[in-house]
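For this view, one protein chain was removed and the others were kept in their places.
Chain lettering (A, B and C) follows the sequence in which the chains are written, and residue indices restart at 1 in each chain.
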Amino acid sequence: MTDVSRDEYMAVAASREIRDGDTAFIGTGLPMVAAYLAKATHAPRVNLVFESGIIDPQPVDLATGVGDYRLVHGSTKVAGTFYALSLLQQAKVDIGFLGTAEIDPYGNLNSTVIGPYDRPRVRLPGSGGANDIASMAKRFVVIARLDRKRFVEKVQYLTTPGFLTGPGAREAAGLPGAGPVRVISDRAILGFDPASRRMRVERLYPGATLAEVQEHIAFPIDAAPTLEIEPEPDLHLLRLLRDVIDPDGVYVGRDER
Amino acid sequence: MTDVSRDEYMAVAASREIRDGDTAFIGTGLPMVAAYLAKATHAPRVNLVFESGIIDPQPVDLATGVGDYRLVHGSTKVAGTFYALSLLQQAKVDIGFLGTAEIDPYGNLNSTVIGPYDRPRVRLPGSGGANDIASMAKRFVVIARLDRKRFVEKVQYLTTPGFLTGPGAREAAGLPGAGPVRVISDRAILGFDPASRRMRVERLYPGATLAEVQEHIAFPIDAAPTLEIEPEPDLHLLRLLRDVIDPDGVYVGRDER
Amino acid sequence: MAQTPSKLVSLAEAAQSVASGASLTAGGFAHSHQPLAFTRELVRQGRSQLTLMSVAECWVAEFLAAAGMLEKVYFSNFMFEGYGRCQRFSKAVEAGTIAVEDHSHFGMVSRLMAAGLGLPFMPILAVSGFEPAAHKAKRLDSPFGNGVVTAVSPLKPDVAVIHAARADRLGNVQLFGTTSVIEEQARTAAQVIVTVEEIVETDVIRRQPELTLLPALMVDMVVHVPYGAHPTGVYGYYDHDAPHLADYYAASRSETDTAAWLDRWVHGLPDHFAYLDTLTISRLLRLRVDPALGYLHEVRHD
Partner (left out) sequence: MAQTPSKLVSLAEAAQSVASGASLTAGGFAHSHQPLAFTRELVRQGRSQLTLMSVAECWVAEFLAAAGMLEKVYFSNFMFEGYGRCQRFSKAVEAGTIAVEDHSHFGMVSRLMAAGLGLPFMPILAVSGFEPAAHKAKRLDSPFGNGVVTAVSPLKPDVAVIHAARADRLGNVQLFGTTSVIEEQARTAAQVIVTVEEIVETDVIRRQPELTLLPALMVDMVVHVPYGAHPTGVYGYYDHDAPHLADYYAASRSETDTAAWLDRWVHGLPDHFAYLDTLTISRLLRLRVDPALGYLHEVRHD
């Protein structure tokens, strides 16, 4: 099957990061699709938590946001924002997903400003739960399309900690979570070298090359010792994505290959 | 009317301490009766809070305790213990009522042990919410029968702060509440001298004498500049107490005069 | 506060209690239960130099920014889910006319909670903003030698404005669905104004006390404002009005279009009921939720 879109590769790869029994902190967009996909396949007992205060929903329709009433209906608990976020501090959250405007080689993120903080060129939406998730979830995954303006040597504002300056820096800062484990992009799946904590290329989507990935990243990046090729998603997964979870293609585009 | 019991005087006097619109933290026994009486008469808009997490009940039957289901039914909010107690810290509670095994001239209370803490002669129930109420409610009222073993020069354990060692001591200790305003006993209503913070006799129940009150208190105690006589309660109040609020005389005895 | 037998006031009266220069916090999350009728009334009356101490009340922030009424904003995230960033708010920050102070959600909620619990700080483990400004967050050793926390300082707004499902005249407030940050916002604010879809008898509140979000002792004013969250939604009543939000979002790309939009939907209408009439009843009915689901099943994801 050659008509798998990049979004579909991303959704499937993100879904795979969720283990059965995990408590996963989920935001709008691809993470939501990935979480539904995981729950419908290999991780039926995943507990989904949304920052609006919704725990473990069973939505009939795809939600348009983390506070969407489609999530409230049929959830197992509705509470408030403090409750949901305090689960992170309690070390009850296994995995969180984050998007970003900028990411550096250590997985540090900026979703606050482009330009100086007090008089920015572009004012972005701000941290939201991102800093909390990255600081306190046991692990987190970044979902970001490759772009030399996004994958930068140094973020213009440190919204959300990855590995900070490298090995030992998170521990020194007192951050309870273990940090980023994966960066899921539209051409490859990236990870972090366990020794240097720098980003590396771990898997290429079919058709993508290492050179092409490197070209779209503004900092030097190597391949992992064994650079793999991501297999095409199972037909069953694709059918779930296309027919059940996101039939209108709201979050998972079909066209871009 | 000469058949008013001491308990009835106490209930009426306690009820009078509640002002309309107050938020009152209420425990089992006489305070509950006093609160119902206040709500049924001069303070219809009193908000009652119970440490079990019940806010503003409208009980059909007299409750046997602060967690009684008679209070849950028809309350305006049910929550948990932390919620109820945190209202004290938020300075939302105007008045609380406390009982005690020992009380000293400054209104400090002991409800923890008689004898040494580690090997007490009598182990009492412990603070419960008493320390919290006395520390943080805007004002509090003690309800205690006169007895030389109860009204003592020095409490054997400081469970609950009154004025501590005297003027300025509460402020120095950082206690947010203003301290005790009244001690309602079975023969007289006591208060505190605004300058010395020591207990004094403010009102005698009909038939009681200052000497008799002093005889039942183990520390030296004077009368307030104007020592008044408590008037007999209004017939309407007595009917409410006897026929509606505590018809079985569970908390308000009829016999002792 | 509780001396008044009823806390019911008009929307105009409630809005009048917010002076220019005041600090506000507002309920709501994403496209849900934001007090927008109140916000429109405030814009209609006109205010300046307001401070917003907010978490995710993006639409309140955006409309106040569009009307040029904001001076300072503490916040953690303003994002119109499904649309993009808040345009007028962001432009004003970029132009330097609104000063901001960023937090994580947990940091912001904890700052409100500190004040709400009467505490001079709240300890958290996340490092709010990571390189925290000294006045908002400081590293603090536990006095028991068992760790280090980030202490965040309290934020205490003058007024909290909340939109909820129903309340009685005494100010007992109930809301269905998620409660977002309302509990902490109502606790911390010096004055609490609640607008509601329905006024009910206290007996109705007493039938489901477990649904009570704010007891009367937390609330100062109650305003009866059906569709008071429109164009955001209220769980169990109506869904958010996606086309209306999209219209605003399109207008908000330019200052002129935004001004025209505000003229049409705020300044050009004398009050909330004129606003509802202009929307038309058929439009409002299209937002009515499926009672079995609590949301509008047919809504398009646009």
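As a convention for this text, a residue touches a chain if its C-beta (ideal position, glycine included) is under 8 Å from a C-beta of that chain, and two chains touch if they have at least 3 such contacts.
In this text the structure is predicted, and so the values were computed from the model without any measurement.
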Chains in view touching the one left out: A, B, C
Sole residue of B:T28, B:T41, B:S196 or B:Q214 that reaches the chain not shown, by the stated touch rule: B:T28
Looking at B:D3, B:D61 or B:E212, which residue reaches the missing chain? B:D61
Residue in contact with the excluded chain [from C:A99, C:L119 or C:A246]: C:L119
Write down which of A:H42, A:K77 or A:R139 is the residue touching the left-out chain. A:K77
Name, in rising order, the residues on subunit C that touch the hidden chain in the full complex. 118-125, 135, 138, 140, 142-144, 146-149, 151, 153-154, 176-177, 210-211
Across the whole complex, list the residues on subunit A that are touched by the chain not included here. 20-23, 45, 47, 55-56, 58, 72, 74-78, 86-87, 89-92, 176
For the chain that got dropped from the picture, name the residues of subunit B it touches. 28, 51-54, 60-62, 64-70, 72-73, 78-82, 85-86, 88-89, 112, 118-132, 135-136, 158-161, 173-176, 248, 250
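Keep this in mind: only the chains that are shown with their structure count from here on.
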Could you compare the number of C-beta pairs in contact for A-C with that for B-C and name the larger? A-C
Please identify the chain with the largest separation between its CA centroid and the CA centroid of subunit C. B
Where the CA atoms of subunit A average out and where those of subunit C average out, how many Å apart are those spots? 28
Separation of the C-alpha centres, subunit B versus subunit C, in whole Å, is 41
Multi-chain touching residues of subunit C, meaning two or more other chains, are none
Send over the residues of subunit A in touch with two or more other chains. none
